[in-house]
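For this view, one protein chain was removed and the others were kept in their places.
Chain lettering (A and B) follows the sequence in which the chains are written, and residue indices restart at 1 in each chain.
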């Protein structure tokens, strides 16, 4: 579940209605009982307020040293007056973010792209994953492989993601609750255990890489509960082929408001985790020297499975994986490469540098 | 009868501050007579000359110049008497630097509205007489001090005045030149029949005069060279 960029865009006010912005666009509600169809649902759903394609994973070069990465394409439909005939009218906003974590150097580098749709500069096609955002691209080919082309300021990612498992549909057949009210929900599927091949350009040198990745796909029209301050999320690819997605939404008092997740066993069977089945327990905190925010960078996700409670201890490959987006009017959060016993994944911690504003 | 050129009777003069210069001064100058007045610095020699010239007024007494009493005349009439009857020779020459020698000498005639050609011709004669005839077109800056005083003598005599007033005419000259100039001045004045009142503190210069007087606060007394 990837809301942080939705929040980033919130900071820019994209999805907020001004008092005189004219009629609110007609956002379709998220309702249970809708069957996903592919490749159609890999493509954009422009009527909904928000949507994202979110890859996280780890890579290994010839030298065997690990690298973490994330690539996100985010689509938003602002509440602009639909009668504005200007070609610049922000009917759709596309935003993308890419980061590279280097555990050897204990350093995170990132870059982003943002544009309003129009003039062929930013498009998210319907029917299949095909996104153009300035010089960044994401395509799903006929062979089912996703390809991302991301030239960034200090690095470049050119990666192919080959599915090794079927799509993992989260929640109630893709209807994923985010809060106590039924409309606080999204359509949500993941693609864990993606086999990655490609090239990373780092320090000016191209490196051939291989690795494992995770794709999160989510679209929705409704926001988080109004009293939410942030959330903690993880997605883990286990070495035996199993996968875990778990999250909790924290209130302003720091207590969980809502939680959930999906556990897929190595045999492919899958368990939907209810709010009561997921607990997040911080183990070690790290204070960011830049922002002063304190993050539980080492924590346990404790999930209750039919076979018993499983404690997944997440350890960051290094601590300094905070993304300080203040310069670009973006929020501050921690998003990092983590490892666990016989598995690796990403941990996302938001709302620690002051409550996120909605 | 030969008229007296200058007659001073009981002339008194005090300075504006109140100090008395002289009192009851009498002097008579006959035509052609040359009188030298000597005296200490500050006794009023120049003031006496100015009174005679009508440039300064006496406190009391009668001043007759060429038969006319200055006391009864206004400024313009006194100026006319000065122009027509008196010639001046100064210690510092006072030759106008922007006129040539002939123009300088002719100037008193011009003031009398004599036609210019005539005035210049007459000036030429006078310059011949003082030995500068050849240099009538020169400008004063080309002349030495002695030469300048010769020009001044020519200028003083050009309009044939009855009276020459000479105020320290050799004061700025070296002794040799002074002697020559005094000789020239005395001779020239005599030739033209004018009277001369010479004020000087130089015994040598005074010696050229017919008589020498000493200016004292009580008037003029005969001086002995």
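Going forward, a residue touches a chain if its C-beta (ideal position, glycine included) is under 8 Å from a C-beta of that chain, and two chains touch if they have at least 3 such contacts.
Going forward, contacts and distances are computed from a predicted model.
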{"item": "Which of \"GvpL/GvpF family gas vesicle protein\", \"ABC transporter permease\", \"Chemotaxis protein CheX\" or \"Zinc protease\" matches, in UniProt, the chain that is not displayed", "value": "\"ABC transporter permease\""}
{"item": "Shown chains touched by the chain that is not drawn here", "value": "A, B"}
{"item": "Among A:81, A:126 or A:239, the residue in touch with the chain that has been omitted", "value": "A:81"}
{"item": "Residue among B:13, B:38 or B:82 touching the omitted chain", "value": "B:82"}
{"item": "Absent-chain contact - pick from A:33, A:64 or A:120", "value": "A:120"}
{"item": "Absent-chain interface as seen on chain A, which is shown", "value": "11-14, 16-21, 78, 80-81, 84-90, 93, 114-116, 119-121, 134, 328-329, 357-358"}
{"item": "Touch list for chain B against the chain that is not drawn", "value": "46, 50, 53, 55-56, 75-76, 79-80, 82-84, 86, 88, 90-100, 103, 107-108, 110-111, 113, 115-117, 137, 139-141, 145, 148, 155, 167"}
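Just so it is clear, only the chains that are shown with their structure count from here on.
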{"item": "Centre distance in Å when chain A and chain B are each reduced to the mean of their C-alpha atoms", "value": "125"}
